[in-house]
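Yeah, one chain of the complex is gone here, protein chain that is, but the others are all in their spots.
Going by the order they are written in, the chains are A, B and C; count residues from 1 in each one.
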Amino acid sequence: MPTATFTPTADVVAEATEAGYFPGRHTVEITEVEKLTDGVYRLTFRDAYIAKHARPAQFVNLFSHDPMKLLPRPFGVSEVDGDLVSVIFAVVGKGTAEFSELAAGDHIDVLGPLGRPFNTKTASHYILVGGGLGVPPLIYTAQYLQSNDDVRTTAVFGYRNDHFADRYVSRYADVTSSIDESEGNVITLLDRMEAAGELSRDGLAPVILSCGPLPMMKAVAQWASKRDIPSQLSMEQRMGCGYGTCVVCVVDTVDGRKKVCSDGPVFTAEQLGWEA
Amino acid sequence: MPTATFTPTADVVAEATEAGYFPGRHTVEITEVEKLTDGVYRLTFRDAYIAKHARPAQFVNLFSHDPMKLLPRPFGVSEVDGDLVSVIFAVVGKGTAEFSELAAGDHIDVLGPLGRPFNTKTASHYILVGGGLGVPPLIYTAQYLQSNDDVRTTAVFGYRNDHFADRYVSRYADVTSSIDESEGNVITLLDRMEAAGELSRDGLAPVILSCGPLPMMKAVAQWASKRDIPSQLSMEQRMGCGYGTCVVCVVDTVDGRKKVCSDGPVFTAEQLGWEA
Amino acid sequence: MTETNTPINVYEKHEWKHKTVVAGVEWKNPVGTASGTFQLAACRWFYDVSQMGAISTKGVSPVPWEGNPGPRTAESPAGMVNAVGLQNPGVDHYLVDELPKLKELGATVVTNVAGHSDDDYAQVVAKLADSPADMLEINVSCPNVSHGGMSVGTDPVALSRLIGHLRKLTSKPMIVKLSPNVTDIATIARAAAEAGADALSLINTLVGMRIDIRTGEPIISNRTGGVSGPAIFPVALGFVWRVRQALPDIPIIGIGGIDSGEKALEFLYAGANAVEVGAAALYDPTAPIRVARELDDLLDSRPELAAKLAAGETWR
Partner (left out) sequence: MTETNTPINVYEKHEWKHKTVVAGVEWKNPVGTASGTFQLAACRWFYDVSQMGAISTKGVSPVPWEGNPGPRTAESPAGMVNAVGLQNPGVDHYLVDELPKLKELGATVVTNVAGHSDDDYAQVVAKLADSPADMLEINVSCPNVSHGGMSVGTDPVALSRLIGHLRKLTSKPMIVKLSPNVTDIATIARAAAEAGADALSLINTLVGMRIDIRTGEPIISNRTGGVSGPAIFPVALGFVWRVRQALPDIPIIGIGGIDSGEKALEFLYAGANAVEVGAAALYDPTAPIRVARELDDLLDSRPELAAKLAAGETWR
C-alpha cells in the first residue's frame, strides 16, 4: 500500500555519514509496538545511527504516514538495544493514535537524534525525577549511565496510576522508586529520600535530571534549589523542525526565548529562572 | 500501515442499499493488478454492487490513498466477472502511477457505477470503435451485450502499438478487428468494413458506440454521420465529484455546457454538433 | 485522542440533539451544505438531504448562465481549484424545480444568489422574496466571473450599496457570503452588516491555479480558479475568527475545508453559529451528513457551547 510522500534515497544514512553530514529524514523498519498500559505504547525501530549517537534527553522526530500531517512528532529516546531504538509515548492526538496502530514490519520516517543532552559529565548521584510521559528519556539516561562506575542513579517516577515504566528503568537504575496519584507525587518521594539521608549516595552529591509536566518540573526545580541541588529540566514545546532552523519551539529563559529543540530540551533551573 | 483518511462504516454498501440509497464512497479489496503492456494496467476489485449495476460506458471513481490527492480518478468499467469489477488504465500521472503499484490484497476506495450508459436498447449491430485508453468501456459493452441475441457486436480498436485489449474484447464481441499506428487507424478499419459490406450484420443496422481520443471520436462521428449511421460518443473531462453535483466536468453541446459525469459520458453526435 | 473515531452509520435514523439558530432561522443541526457543491438531483440519492442543518443551493442568476468552458478543475495538495463560473439554469428554473422539491423533502433552504451587476442580484432577490426559501445567501465572492462576483465583495462601498439595495427588496434573512481575497475582512464584514446583512458566511474560495508541466499551460481554461478543500481550513478559520473579533453580534456561517465534526467544532469555537461543508462532499458524497452526525456527538460533551448555539448565540 503506497503511503508516505517522502521517498528517501536508498540509504540516506550511509550516504550522509559518508559525505560528512548528519542523516536527514529517513525511513526505518519498526520491530515492535507494544502496549504498556491504557493509551501508552512502546515503539521500537531499527536505526544503527541513532542507536549509536543518542545521548540522554535527546529525542527523535517521528513522522506520520499521512501527508496531511507534516509536522514532526518529537519523542525522547527511551532505550537502545544494539541497533534498536525505543520510544514510549502516550496517545494524545492523531499522530500518536496512528503510531499506536503500527506493527512490527511497518516502516516509519525518523530524524535524529536531536537536542542537547543532559550534562552527565560530573561524578554525581543522578536523581532522575520523571512524571507521566516525561519518564521515557530518563529510562535512557539510566541506561546510558549504567556502565559509568563514577556515577550512581536513582529513578524517582510519578505516575497517574499504572507504574508502566518501572520494569524498564529498574533494569538500569541503581535504585527505582515510584509513586502514583493515590499516594502522592515525586516530591513525596524526594522528601522521603531526604529524610532517609539518601540524596547523596556513595559519597556522590546529588544532581537532579527531570522531565515531566511543567508544574511538576517547577516544583522539583524549586525543591532542589532550596537544597542547593543543581537541577536540569527537559522541556517540551510544539515544534516545526526539531533541528534548530525555524525558531518556533521557544520557551522563556532568563536569557530570552530559547529553542527547545536545539538550545534544549535540557535547561538548568537557573536558565529557566525556576530557583526557589 | 494506516493510509486513507476516509474511514467508511463497516459496510456502507449494505447500509445504503438497505436504506434505499446509492452506496457512497467505500473501500473494496483488490484481487488483481496486472500489467498489460508498457504503462497500461488492469486492476480488478471485489464489489458486488458495482458488478451488478454497471452498464456499458459507466465508470467508477477510484481514489488515491494519498490524502493530498482528493479528487476522483474516473475509469470506465472494462469487465465484470461475478462480483469482480475490472478497469484498464494507463499511467499518465501521480494517481495512476500509484494504482499501478497496488497488488492483490490491497484496498482502494471507490464510488460507482456512475454516468449514463450507451443506449443499447435497439436491436442493432453495435460497432464498438475505440482508440487507446478509450477501449476499456467498449470491452464491457461487448461483454454486456454478449447474452443479448437481438444484437451483434463488432469491436474496431485502434492502438498505438501493442494490441493489449484484443484478448479481452474478443471473448465477447462477435467480431474483433484492430489496427495500430504502423498500419492506419480505426477509420481505415471502418472503411474496410464498409468495402466488405460488413457495416450491417445479420440484417441489423449499424450503430456506432465510440470512446477514445477527441480527434478520433470526431472523425468517427463524421464518418458515421456521412453514412447516416447513428453514433454515441463517450467523452472525458476532468471531474470534481463524478456524480453530478459540482458542474465542473462540462463539455460543450448544442444544448449548452453539459456534465460529462451525469449528462454523459455518452453523448450523440447530434448533441455534440459533430455531424459531418 | 481523536474523539470521533467510531464509524457513523449515516443511514441510521437519528434524532438531532443539538440545533442552532442563524439569524432567527432554526437549523436542525449546525451543519449545512456549501453552495455549488450541492445539487438535489445528484445528492438525494446518497443520503437524506432533509436531515442537513440547511442546504445552500448553487448560485442562481436572473437568467441561465453557461459558466466557463472546461476544464474547470485541477487538483492541488489537500484541495482543488475550480472555475465553474456560476453555470446555473437561472432563477425561474430554480423556483419551479430545485426549491419546491427541497421544501417538499423538509429541508431548510439557503438560496445562494449570483449576479454580474447590482441589477442582476436585485432581480433574483425580488423573485425569491415570496418563495419558500428560508434564507438568502448573497454571493459577492465568486472569483470565477469577470463582473460582479468577487469584485463587489472586495469593495466595501460597492458592497454596502448592493446590500442596502437588496435589503429593501426582501424581509427574508439575508446572508452575505464573503471573499477571503481581501486585505481587510473586518471592514468588508462591517460594511455588509451595516447595510443590512442578517448574517455573514465565509469563506468563499481563495484565488489559485495549477499549471500542467507537460505543456507549461494552466490546467483550467479560465487559467485561475478558486481553491477549496482541507488545505484552506486554517485560513478560513482565521477569517471567521477575525470577523467575530470585529463584529461580536452578527451570526456567522463558517466555511472552508471542513471534512469532520472536529473541524466543524473549531469553527464554532472561533465564533461561528453554523458551518457549511463544500469540497468534502465532492470526494465523499455523504460527508455533509457524516460531519453533522460527528458534530452532534461532539457537542454532547460541550453543553455550554451547545446551549449557546441553540439560543442563537455563539462561543465568542
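Just so we're on the same page, contacts are C-beta pairs under 8 Å (C-beta built on N, C-alpha and C of every residue); 3 or more make two chains touch, one makes a residue touch a chain.
It should be emphasised that the depicted structure is a prediction, and the values quoted were computed from it without experimental measurement.
When you scan C:T33, C:T154, C:T170 or C:N204 for touch with the missing chain, the hit is C:T154. When the missing chain is restored to the complex, the residue among A:L70, A:V254 or A:A276 that touches it is A:L70.
Interface note: of A:V28, A:L43, A:A57 or A:L111, the residue touching the hidden chain in the full complex is A:L111.
In the full complex, chain A touches the hidden chain at residues 5-10, 15-16, 18-19, 21-22, 24-25, 63, 67-72, 111, 237-241, 243-252, 256-257, 262.
Mapped onto chain C, the interface with the missing chain covers residues 3, 74, 76-79, 81, 154, 181-184, 206-211, 213, 216-218, 223-224, 227, 230-235, 237-239, 241-242, 257, 262, 265-266, 269-270, 298, 305, 315.
Assume only the chains that are shown with their structure count from here on.
For the pair chain A and chain B, the distance between mean C-alpha positions equals 56 Å. The distance from the centre of chain A to the centre of chain C, each centre being the mean of the chain's C-alpha atoms, comes to 46 Å. Annotation: 34 Å between the Cα-based centres of chain B and chain C.
Touching two or more other chains at once are residues 67-68 of chain A. Multi-chain contact residues of chain C (touching two or more other chains) are listed as 5, 77-78, 230.
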